[in-house]
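Note that one protein chain of the assembly has been removed; the remaining protein chains are unaltered in position.
Per-chain numbering from 1; labels A, B and C assigned in written order.
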């Protein structure tokens, strides 16, 4: 999780494909070879709105291969609604790749990935990387309802084992994805991306089982590049990710999720 | 110009056709039979934006026949840009028909219509009505450049004589449309719609030649229905269109363009 | 009005409304203008355009400018004056299917008292709103609403001439709106309207001229909503009388922000220019919102976000 952002820049991309895996969920493919080449698993981009009057939107990089990068997003408000209107041929400016991604090592042989809702967008690249290294990868994937378990086949085709949950029981087991995780044989490493309660509970399970865990946090960003200090989370001042700041008397520093993160070690968070 | 607005209401319409007679100019046809039936020449509608956060847009009623009403507009800013994105099948709410239109009589046998730019949108219906009554109708039509003289064939096909001008001389004579009017044999009645300088100069010519003139004024509206007093023009307190107000010591009253107008008699304006 | 088991009625300092919505002064004419597009039986009341002692032609055009998510206006209180108004206008209000609130503006304390007394005497008028955002001719033109002392004076004078519900409309263009609110309450206001427009200006960059005939104007619409919500929140903590919250309300969610901040009713102005059906939609939405949560009246949500500020030395917030 400690990589410099030197390769980030503005990319002028073009939409080359678009699909809606479920109602309100959009995947757009972009011609962006330089971005694809620079991207590491767990990084994100800031997508520049066409119309102005709103900040850019943070989106995980879903796929990055050769000349193509894709973004997967849920239509949540004004800005994602605008992005959803893009069609092949349209231009889109992206800042990125941003943030420090997951810290993946060849020694990670048994990995669990926990994804909730739109968190799925940030975990395909680490899954592919781990599979390439020959690791066993289990995807614990939860959503509100079956239709929103988008892209599960994509992960299965790539070689992930999937453990599914839905809030309403329409697919997989009924309940929270972290319940499924708690009932499973523990992996040696956990990666997680999703809503904060899911991340907290993943962190708790990891700490209880003394398993390493890396969490990709989500917040409402403004700048997305570390300039505004609007997206912080307390971490131990001893963390290698601590920003250049004197820690408070109780040893804590507020780190920027966009800059020092978005991926943090569960045992270093003080939230 | 003295008709009550009793037939105005909210119309839920559907886009049935759309074309762009020139770059930045859009005509959308709408299924709106009740509106078509209620419309008189020179009236307008307030088009309700889909996205909120902006007032509705005032647009002249371009065509109104059987079940179809059409609007012709120039993309000028945020709201017209939004309207330009409408496609067949989309819904659009309209308030109307609003305002008091032109006062046309069977005795009007020789009529000049002066239109500048988007003013063309409000003069097709009066032209058709006058032609139906057997009048000679000359259209004095000016625009910045030839491409923006949209819909002239529509008027010619209907039986209007057209006298064209462009600022750059790319079609018709070079110069202002009111110069062409000044050089022509005077009609017995003038109707005009377009930018304020064009209207002022039309009024001047009419007064000089003692010709009756009815001007459709344009302003930035907010409510469009007479509720905010944001769109006024001074007229003589003696006008039948004077709002229910005591005139000022110099005999003037501010009338609402949206409500008492948008069509006023040139000799009653005190602007 | 009871809908879906929910009573949407509210009492604003003695003024009983069947729906918790008032159409903002100056935005809704006398109601007649909107009657064809909106169901007036589904709004609580209409605040009429402000009326003054003498007729006023208002400001030079242009009077309206669109801004980002907002509207600048400088109408300048165009109105026929109280005499003409009483003679020709007021009788029409008897037919409206909702409450009618008169709005009074003036340039001296005597003005306010005079117009207030004459207007309040009419049966058609259910309550009086004092629009105190006018400059006081007697004090170098300082605006009434911007000085707690002037506010108190004008409210006392109006209080002296009518027993009808007196709503005082506050301006956000002050350092401490809560201080002005306290003065208005102490001087006898029955309720407060929070907020009037925020002062602003637009410039035509081609012609190097102010875009409004009057140079400066008042900003309304969604742009000012966060300013208005905070003003309601702060005033609600300062006074005990009910508040009519307004400023940029366009959706159910917008209206809810105001109730939760401490408003007992909401004012809807500029949104009527976007779509006159908005007030009715908000009323329906409120009934549904309350019913879904098993709540039976508006009062159950009023002020419920009122947790107080986080820190003792509340940071002004405006400097991150």
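One rule holds for everything that comes next: a contact is a pair of C-beta atoms (placed from the backbone, for glycine too) under 8 Å apart; a residue touches a chain by one contact, two chains touch by 3 or more.
Every value quoted in this text rests on a predicted model; they were computed, and no experiment measured them.
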Touching residue (missing chain; options C:100, C:219, C:244 or C:298): C:219
Candidate in contact with the missing chain, chosen from A:29, A:99, A:172 or A:224: A:224
Touching the absent chain when the full complex is considered, from A:21, A:55 or A:175: A:55
Omitted-chain contact residue, chosen from C:8, C:48 or C:75: C:75
Where the missing chain touches subunit C, by residue: 25-26, 50, 59-60, 63, 67-70, 72-77, 105, 107, 131, 133-135, 137, 141, 143, 145-146, 171, 173-176, 196-205, 208-210, 212-219, 221-227, 229-230, 233, 248, 253, 256-257, 260-261, 301, 304-305, 307-311, 313-320
Sites on subunit A contacted by the missing partner chain, in the whole complex: 5-6, 8-10, 48-49, 52-56, 77-78, 93, 95, 219-233, 244-246, 248, 252, 254, 259
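Just so we're on the same page, only the chains that are shown with their structure count from here on.
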Mutual neighbours - chains that touch subunit A and subunit C alike: none
Chain pair with the greatest number of C-beta contact pairs: B-C
Intercentroid distance (Cα basis), subunit B paired with subunit A, Å: 54
Whole-Å gap between the CA centroids of subunit B and subunit C: 35
Where subunit B touches two or more other chains, by residue: none
Multi-partner residues of subunit C (each touching 2 or more other chains): 69
